[in-house]
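All protein chains but one are shown at their positions in the complex.
Chains: A and B, in written order; residue numbering restarts at 1 for each.
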Amino acid sequence: MQQLADLGDTSGSKPGAIEVRDLSHVYDGVNGQVKALEDISMHVAPGKFTVIVGPSGCGKTSLLMMMAGLRAQTSGELLCHGAPIPQPDPKRVGVVFQEASLYPWLTAVQNVEFPLSLRNDPKTERRERALQMLALVGLEGFADRYPHELSGGMKQRVSIARGLVQDPPVLLMDEPFAALDEQTRMTMGHELLRIWSTTSKTVVFITHSLTEAVYLADEVLVMSARPGRIIDRIAIDLPRPRTYEMMATDKFGGLRERIWQQIRSAH
Amino acid sequence: MKPSRLPSPQRVRWAMLVATLLAWELVPRAGWLPELFLPSLSKTLLVLGSDWSIYGSALLITLGEVAISMLIACGGGIALGAIVGGLARLRVLLMPIFSSLYAVPIVILYPVFTAWFGVGPESKIAFAGIYAFFPVMLSTAAGIRTIDPQYLVAARSMGATLSQQVTRVIIPASLPTVFTGLRLGGALAIIGVVVAEMLTAAAGIGYLVTLNRTILDSPRVFAALLMILLLSIAYDIATRKLERRLLSWQPAGRSTIAMRGASSSPTTNVSAA
Partner (left out) sequence: MTRLRLALSRAALLAAVLLAWDLLPRWEVINPALLPPFGEVMSALWTLLQRPKVHDAIAVTSAEVLVAFIIAIPLGTLLGVLIAEKPYLGAVFKPLLFYVFSIPKSIFLPMFILVFGITFAQKVAYAAFTTTFVVLMSATACVESVKNEYIEVARSYGATRRQLILRVYIPSMLPMLLETIRISMIFNFTGVMIAEMYASRTGIGHLIGSWGENFQMPQLFAGIVLLSAIAILFNESVRWLEERCSNWRT
């Protein structure tokens, strides 16, 4: 495993949207204690698109859940915009899950409104905001459709709209396109970049797809197998806006290769 | 698909219904079957009309018994089913016992209830209540398991409090299952009450069947049978309409969530009686 110089400095000159310092996590498994994450330190600058890749079971989802406030780490520090996040805080962090997890008894717009209705925001404001979000993700005409009437890609778009509806500065995405077929995945990736470019959010995105990682990211963090550690940070300096044609370039291939090498050697 | 020159299935069913009614009228009149076995439809309806007060009050008694049994079976069955289904330990321990017990015809318990409670409504209610209880409980237990746990994770990520998780997520997600339980419970309660009234009773529609059979008054027997038939069909239609309206957010077909979870066999939720 390579030790890379750029792994060291995590304090940075700008405060990060997400700061993780020496985070470790241990839980009680069937046969004793299991170390899920080990000495994770990372710094995600505001407005950047960071992708985390790693083998199955390396703890990347757990890490994301901690950033979302859904889980607590056993040691180390995790700050989101300067403050810890012991509980979910939808005003700071929006989450998009792999299974869209839309509520089937609500229409698309009602699903997007859901977080606002939990806070008892006034109805008209909620509705307007939700419709705005749906327009942002390209689903204007579909506000009154039920999830069962929507395709997989459309459901994920609603899920993204829901994650953005409270305008959190940070958006966490856990393999959101994993359940989609490849063509839809590529379209959705492109769409996501468009949405991101108009909203300047900080995004942390987990994926198994190396192509997706290179295509979307400003920076790719590679994790090792359990106990998960960050073994590489790879800056993706491809120009934006990204295009499909870039995927055919040598540079793209080279970056992919590098990630793949890291993952293979991490097993 | 080739353009069908066959009439639509709907039409065929209506045609069959009409044919049955016609046969019911004409076959006894023409003497192909003795009036004892099959009184004509018109005779049956006439008797129903003339004795309307008797049939009406019997129907009310039966409905009352059904309502209370439904309360027991659905109230208890859904509540217990949710608990047993939701707690893995309980479920694993108890479910096999319950499905073994399913093999026993519950009707053999009815004499116990008449011995304990007499011939009045209590024995019917006790019997029908128990008769409907287990299928409702089993169906609810299975249905509860189909609720996606991710729904709660998503709710938490959006900042839902515990009570919001229950009221805004768990309850709506359980509606299809609860509704199936209600529908099933009602149908089984009707069947249970009718069987009980036919066996040993002093009042109710089932009692009228038995009473008139023993005096060989076929038109009155069939009038009572017709009422029972109409009652169960009306209940079925009404609940399915209600279900379609309330659960319009479900994908095509009836309560797919509930049905998927209910059983792998198509027959677990139907009644043997």
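In this section, contacts are C-beta pairs under 8 Å (C-beta built on N, C-alpha and C of every residue); 3 or more make two chains touch, one makes a residue touch a chain.
Here the structure is a predicted model, which means the values were calculated and not measured.
Participant: List the neighbours, among the chains on screen, of the chain that has been left out.
Facilitator: B
Participant: Just to verify: which one of B:A154, B:V178 or B:M198 makes contact with the chain not shown?
Facilitator: B:M198
Participant: Tell me which of B:L22, B:A67 or B:L229 is the one touching the absent chain.
Facilitator: Touches the omitted chain: B:L229.
Participant: Looking at the whole complex, which of B:T44, B:S69 or B:T114 touches the chain that is not displayed?
Facilitator: Final answer for the missing-chain contact: B:T114.
Participant: Where the complex has a chain not shown, which of B:T180, B:S218 or B:Q250 is the residue touching it?
Facilitator: Result: among the candidates, B:S218 touches the missing chain.
Participant: Since one chain has been left out of the picture, which residues of chain B touch it in the full complex?
Facilitator: Those residues of chain B that touch the unshown chain are 4, 6, 9, 12-13, 36-38, 89, 92-93, 96-97, 100-105, 107-112, 114-116, 187, 190-191, 194-195, 198-200, 209-210, 213, 218, 221, 225, 228-229, 232-233, 235-236, 265-268, 270-273.
Following the convention adopted for this analysis, only the chains that are shown with their structure count from here on.
Participant: Roughly how far is chain A from chain B, centre to centre by C-alpha average, rounded to an integer in Å?
Facilitator: Inter-chain centre distance comes to 49 Å.
Participant: List the residues on chain A that touch chain B in their complex, please.
Facilitator: Per the touch definition, chain A meets chain B at residues 68-70, 87-90, 93, 95, 97, 99, 101, 103-107, 114-115, 117-119, 146-148, 162.
Participant: Please name which positions on chain B make contact with chain A in the complex.
Facilitator: Residues 148, 150-151, 153-154, 156-161, 164, 168-169, 172-173, 175, 248-251, 257.
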